[in-house]
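The complex is shown incomplete by one protein chain, all other protein chains being positioned as in the whole.
Here the chain labels run A and B in written order, and each chain numbers its own residues starting at 1.
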Amino acid sequence: MLLALYLIAITAEAMTAALAAGRRDMDWVGVCIIACVTALGGGSVRDVLLGHYPLTWVLHPEYLWITAAAALLTAIAAPVMRRLHRLFLFLDALGLVVFTVIGCQVALQMQLPITVVLVSGMITGCAGGVLRDVLCNDIPLLLRKELYASVSVVTGGLFIGSQYLGANLNASMIGAMLFGLVFRLLALRFNWQMPKFVYRDEWR
Amino acid sequence: MLLALYLIAITAEAMTAALAAGRRDMDWVGVCIIACVTALGGGSVRDVLLGHYPLTWVLHPEYLWITAAAALLTAIAAPVMRRLHRLFLFLDALGLVVFTVIGCQVALQMQLPITVVLVSGMITGCAGGVLRDVLCNDIPLLLRKELYASVSVVTGGLFIGSQYLGANLNASMIGAMLFGLVFRLLALRFNWQMPKFVYRDEWR
Partner (left out) sequence: MLLALYLIAITAEAMTAALAAGRRDMDWVGVCIIACVTALGGGSVRDVLLGHYPLTWVLHPEYLWITAAAALLTAIAAPVMRRLHRLFLFLDALGLVVFTVIGCQVALQMQLPITVVLVSGMITGCAGGVLRDVLCNDIPLLLRKELYASVSVVTGGLFIGSQYLGANLNASMIGAMLFGLVFRLLALRFNWQMPKFVYRDEWR
């Protein structure tokens, strides 16, 4: 089941990436590259930082093809995407919580400290989107809006907490993902935001 | 011979990087740093992602000096560079195909799957330029123009294909590099472009 969710998640991330690339007038190869970086970048950054080799896409190169294919289909079907707005946001939220739980799980299996497990989930969930925004020369969205990172922290915290309390692995995964998904969708629906820190000065 | 080509390639990349840094008014240390990141960054990203330690410049720190020296010479000789426009584009194209073949070769020696070999070539050929553009706060050029990434894919594919067909290592290297070089120069000459994916929307 986790594999099915993972495949949905990388597909959804590839689709968001393709639309972001289209906003920047990238060519078809650029669209595929951005899609692969977005969908597989979070896991790659995590694995490199934790020294967890080989990376997912080195073991399973078919994920690269899935991602590239999803991006090209999105580019072709972009006008229809507009009408699938809600489905699209739903898949993106699903991707976030699935990646977060997978990231936590990898760090748990490496028996790392609990803070690192939480950070591993955040990196897996969020770093792909950050890389996408850096390559598209935007200020990373997650640092500014929409509780994206917060949803990842809460999902990861819930998963780790229930694991430490001895809950069944599948139960804690599904519970954490469901809660995170609902939290994210509510945040989008009611436009919840974290307070911002606004600072202006002259010296630098 | 591959070493000679590699040295020409890092020199050429250092020169492109120095000119990019000059457009952004960087100081001399910044010029050297951008040059090292551009010339050695592609190989470093590849080695980190594949877990292929130690990195090239850790084994051969003299490459750092060569790169920095080439960048400083370029900064000094910038007015003359303008007239060497064609030589410069030629060296840059040579760098792309040499890096691509070297990247494929590294992954082949690690006996990685064929898709990963192709990606390894692309990363080695292109990631340095992407890092340069990110540090200079541009949208990476390769994602938008000039078949840069496509040339890398074609060169890598040709090299891998002829290797699988049992061709001699040197012959497949030279063949793939020559073909890629000609392809790139023709693309520049006739301004070939991949179709672009242009997408505009309001929601995000």
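By definition in this document, a residue touches a chain if its C-beta (ideal position, glycine included) is under 8 Å from a C-beta of that chain, and two chains touch if they have at least 3 such contacts.
Owing to the predicted nature of the structure, the values given are computational and were not obtained by experimental measurement.
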{"item": "Per the touch definition above, residue among B:L7, B:I114, B:V134 or B:A167 touching the missing chain", "value": "B:V134"}
{"item": "From A:L50, A:L73 or A:L89, residue that would touch the chain that is not displayed", "value": "A:L50"}
{"item": "Selected residue (touches chain absent from view) among B:Y6, B:W57, B:F159 or B:F197", "value": "B:W57"}
{"item": "Chain A, residues in touch with the chain not shown (by the definition above)", "value": "48-51, 112-116, 119, 130, 134, 137-140, 142-145, 147, 149-150, 153, 193-201, 203"}
{"item": "Contact footprint on chain B, counting only the chain that is left out", "value": "18-19, 21-31, 33-34, 44, 48, 53-55, 57-58, 61-62, 64-65, 75, 78, 82, 85, 134-137"}
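Just so we're on the same page, only the chains that are shown with their structure count from here on.
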{"item": "For chain A paired with chain B, centre-to-centre distance based on mean C-alpha positions, whole Å", "value": "29"}
